[in-house]
Structure formats: structure tokens, C-alpha cells
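Left out: one protein chain. Kept in place: all the others.
Moving on, here comes chain A:
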């Protein structure tokens, strides 16, 4: 009844090519934004911020980033963890070197630094394709983690080899450090998520995104119709790394506060973000959110069920979680290789005809 194009007249080109052509979608979008910005900050508490919302937001950014590279441009990357580490370490160096500059600028700058590193590691993609490329990105993952472990300059010669975020403010409110309010943590992440999602959505709708998709669908054919593979692939690597760098910076500065690189940004992180993209749906911004939400909520749900309700030891539940994640991935790939986003699309198609399907 509500969800259809009929009766929603477009009178300008701008209205015709807007992101959400259906009125109900627009309302839903504004409603989600309103709840996220105006309701949640006032009711959020420490547990919700640290266990669910902040990791969800940060992983969403990372998943959007990887989705641009893997879902839209078709280049599989297993170096996400390494690139997140670049974001984290650049924001750390920036924070300690320029304490008076706003945190927001630092995070964006960290994104740009990661973009440069990502583009450099994307260079082999011009020669190498498919699995060979996926394995080649592992070189980035292991090399970067090793680099941050071994070169003391990156962690300011601290004795433990860890980096920990000093207290920094945005508009007089602490957003990093020990005394940060949950709402402040949440809001700064939300700010970047909103920006990144907007940017990603519009990039993928525009000519850049179309070039990426042409490369993904068939690179040789794309080259023949005039897509420059060099700029298309490298821009995908750069933009993707930009998002991943922001995610890494927030993950370190806002969420964890102190980080040991091998532990926080190891190969497991690369796989985790990749799974988010797959479960959510490759080539979909909504899918990145859905996948991130799913994989953030799953361990929490399993822990509540296993440890709190059934009283199992937490190590058993952790193993069970591996089994569940693995089984779910296989299940999803068999039943719906296009992920949660595809279920959502099917639901929308059905909704359009409801209540009178032919």
C-alpha cells in the first residue's frame, strides 16, 4: 500500500535521479537518521556503546570500504586488517604530534594516509587477478603489521610496544581517552558513518562507481569501452582504503583506546570484515551495514545464550561461535550468495505488489 512508485510524481531531473526514488524509502531513511542522531545518544549507556553500537558503526565503515573494493570493483582483498592498522597508527602519530588540532581532522587525515598506502599496495592488481591478487594483498597485511611492531618510531618508543590514545576533544567534549562518555564515543562514530555512507552511496551511483562495476563484471570488456583500468582499480583501492583507514583510526582511538597491532589488526580482522561484506551482500551499501550488524550481534547473542542462560564455560561458547560463523557463511553462500541485501531486495519487490500480487 505504502511502498510503491505510483502517485509519486517527479517533476525535475534532480528528483528523478535521487538516491531513494520511493517515498517510503525516503521517510525510512530520515526516520533512521533521526533515531540515530536524536534518540539513541540520550538513552545510550556504557554496555550498549561498547558491546554493540560503537563496534557496529566502526565495522560498518570498514565493511563499506571493503565492499567498494571487493563488491563494486571485484578485487578481493585480504589486507583489511593491515590497512586498519595504518589508519590507527597514523591517527596516533597525528594526535601526539599535533595535540591542538581537532580530532575530526586527524581522523580524516589518517584516512588519506591509508588511501595512499592502499593505492601503493593496489599497484600489483594491474598485473595480477583473482586469487593471486587475494594472496598478494596478504603481503600488505603481514608486512604492515610487522612494520608497526618492529619500527619503534610508529609507537613513539613506548616500552610496551602498544599505542594508547591520549585524551582529545571535539568542541570541548572528550572523544578519546579514558574519561569519554558513551554518547560522545557513539556520536563521533555516527558522524563518520553518516559521512562515509553518503559518500560511498553517491560515489557508487556516479561515473566512478560505474567504472568500478564495469571492471568487476569484465575487465577486458571494460577496457575496450574506454574504462582506464589503472585509474579505476587504483581509485577503488584508494577510496576503499580511505574508509578502512577511518575505521581503523576510530577503532583504535575511540573504541579500544589502546592497541597491540598483531592482536587488534591481525589476519582475523581481515577475514571478519570480508565476512561482513559477504553475509551482508557484495556490492551493496545496505549490505555492509547488515553484515556488520549481524557479525557484531552474533557473538553477543551467543554469549547471552550460552554463558548466561545455559551456563557453559566461555571458552566453549567461543568455539561454538566459530562453528556458528563458519556454518552460517556456508549456509548463506549455498542459499543466498548475494547476502542479506538480496533478501532485503526480494522483500521490497514483494512489498511493492502487496497486497495484490499477480
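Throughout what follows, a residue touches a chain if its C-beta (ideal position, glycine included) is under 8 Å from a C-beta of that chain, and two chains touch if they have at least 3 such contacts; residues count from 1.
Just so we're on the same page, contacts and distances are computed from a predicted model.
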item	value
From "Peptide/nickel transport system permease protein", "C-type cytochrome", "NADH-quinone oxidoreductase subunit D" or "Amino acid/amide ABC transporter membrane protein 1, HAAT family", the hidden chain's UniProt protein name	"Amino acid/amide ABC transporter membrane protein 1, HAAT family"
Given A:53, A:69 or A:325, the one touching the chain that is not displayed	A:325
Residue of A:170, A:199 or A:267 touching the missing chain in the full complex	A:267
Option touching the unshown chain, where A:24, A:48, A:312 or A:344 are the choices	A:312
Contact footprint on chain A, counting only the chain that is left out	76, 124, 127-132, 134-136, 138-139, 142-143, 145-146, 149-151, 218, 220-221, 224, 267, 271, 274-275, 278, 310-313, 315-316, 319-330, 333-334, 337
